[in-house]
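Complex shown without one protein chain; remaining protein chains in place.
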Amino acid sequence: MVGIVGYGAYIPCYRIRVEEIAGVWGADAESYKKGLLLEEKSVPAPDQDTITMAVEASRRAIKRAGINPQEIGAVYVGSESHPYAVKPSGTVLAEAIGACPDVHTADLEFACKAGTEGMYLALSQVKAGDIKYGLGVGADTSQGAPGDALEYSTAAGAAAFIFGREKIIAEVLETYSFTTDTPDFWRREYQYYPRHGGRFTGDPAYFKHIVGAGKGIMAKAKVKPEDITYVIFHQPNGKFPLRVGELLGFKKKQIEPGLLVNRLGNTYSGSSPLGLTATLDIAKPGDVVLIVSFGSGAGSDAFLFRVTERIDEVRDLVPKTGDMLNGRRFYVNYGTYAKFRKKIRKAEK
Amino acid sequence: MPTPARYWREIPQRYRLEAAKCRRCGLILFPPRLICPQCQSREFEGVKLAEEGKVVTYTIIRVPPHQFEDQAPYAVGIVELDDGVKLMGQIVDCPFEELKTGLRVRIEFRKMMEEGEAGVIYYGYKFVPA
Partner (left out) sequence: MRDVAIIGVGMTKWGELWEKSLRQIFVETALEALDDAGVDRLDAMYVGSMSSGLFVGQEHLGSLLADYLGQRSIPAARVESACASGGLALRLGFIDVASGMNDVVMVAGVEKMTDLNPNEATYALGTAADQEYEGYHGITFPGLYALIARAHMEIYGTTREQLAMVAVKNHENGALNPLAQFPFKISVEAVLNSALVADPLRVLDCSPITDGAAAVILAPLELAKKLKKPVVKIIGSGHATDSIALAQRKDITWLESTYQAAKKALAMAGKRIEDVNLIEVHDCFTIAEICVIEALGLVEKGKGGQAVEAGLTRVDGRFPVNPSGGLKAKGHPVGATGVAQAVEIVKQLRGEAGPRQVKGARIGLTQNMGGTGGSSVVHVLAAE
């Protein structure tokens, strides 16, 4: 039996409201709020990046796991905002948590599902018997072009999961990945902002792959939506997860605990993983949890978990996702946001 | 500006706060040293610093050194950790009006600076309100 041994989340404390962004560009805030169910999003401070958030989320996961980090045999970081193009986020993370030098590490990219990829690789190595514990992290400081629709949702956050065979809090029942070549959203090398295909990102991309992965894993595991307690989908906005849930036969209350985007924004590689940490924060022993991510390009990773008794022992050891989402936070105006996100730069020195 | 070597050498301290405890007199040294300044012993055991503490004193830097030009103004303080060790670090995620002596803080991993657009990124510890 392989499963999650520890999990941790990190959300920066700065926020910006949809009205603040809309006001600058002369857009209609209501259409974002009512149409996409977006209210506000997290903003990383200038001294935060994918690596710093991954470290904090991972440290929390280690505390919940209650393990010696030297026993972590693999560290995978999935992001589309790795600070370096060449030099892995994983080495800084592995060093910071004390897993070096007996550790394998790799950085992953697959738009918004790089985080679940890392989780998949970590758990696979544990399953293969190669390592005792594996860490998979999804973290991003997503960027949206100024004035683009994405600017209202691109946010920052990190979620970390440690997999192992002992001290399990959520057993992995099944995994399934659904992948095709679908150019719905991309960023060319040396480009600063990504581009997307507008409405093409909906049915042929998000919905096709999540439905494909959702149906695929339920068939593989021989379960139906009624057998599942909670489901988490990738969250680019507040509407898509509810609609895809409906398409797959899920009810709103199954989706709600893991639906954070309206107040958090879309944390890209952290999106569904943070929905998972929020769900584990409230799940009870015996609950069955399904997570289906989506990464543009395109593909979906699906995992089916069953929560164990041990969740009650570890849940409160470190800050919960809701504590960070609803706790101490500071709202910034667009100018500060643009400065933090380097959308305005000073002259060359 | 630190070269990669100068930065890399301090990683155990900057990332993991590894310190040394004198076996003879118990003084905790951060960074670790070869000889205890209190009792001259050369025997140490490795320890990690406590993760939380309180602000002893603080200031807000408004005229920064050139490597920190883009970061000013920022708060820097001396924090006494719960194990008695005092260290200097920036205090972040805290509006300046909320800074005060005695504020409980915890250590967080943050970016210190970047060597321009193409150089190394330096990481280290900062303090956030606990």
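Lettered A and B in written order, each chain numbered from 1.
Keep in mind that, in the parts below, a residue touches a chain if its C-beta (ideal position, glycine included) is under 8 Å from a C-beta of that chain, and two chains touch if they have at least 3 such contacts.
Here the structure is a predicted model, which is why all the values come from computation and not from measurement.
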Can you list the shown chains that the hidden chain touches?
-> B
Would you indicate which residue among B:49, B:87, B:107 or B:128 is in contact with the undisplayed chain?
-> B:87
Contact set of chain B toward the excluded chain (per top definition) = 2, 6, 10, 13-14, 30-31, 37, 56-69, 71, 74, 76-78, 86-90, 96, 101, 112-113, 122, 124, 126
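Here is the rule we use: only the chains that are shown with their structure count from here on.
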Taking each chain's centre as the mean position of its Cα atoms, how many Å separate chain A from chain B?
-> 30
Chain B partner contacts - residues on chain A that touch it in the complex | 13, 45-49, 51-52, 55-56, 59, 83-84, 92, 95-96, 98, 328, 330, 346
Any idea which chain B residues touch chain A in the complex?
-> 11, 15-16, 70-71, 92-93, 95, 108-112, 121, 123, 126, 129
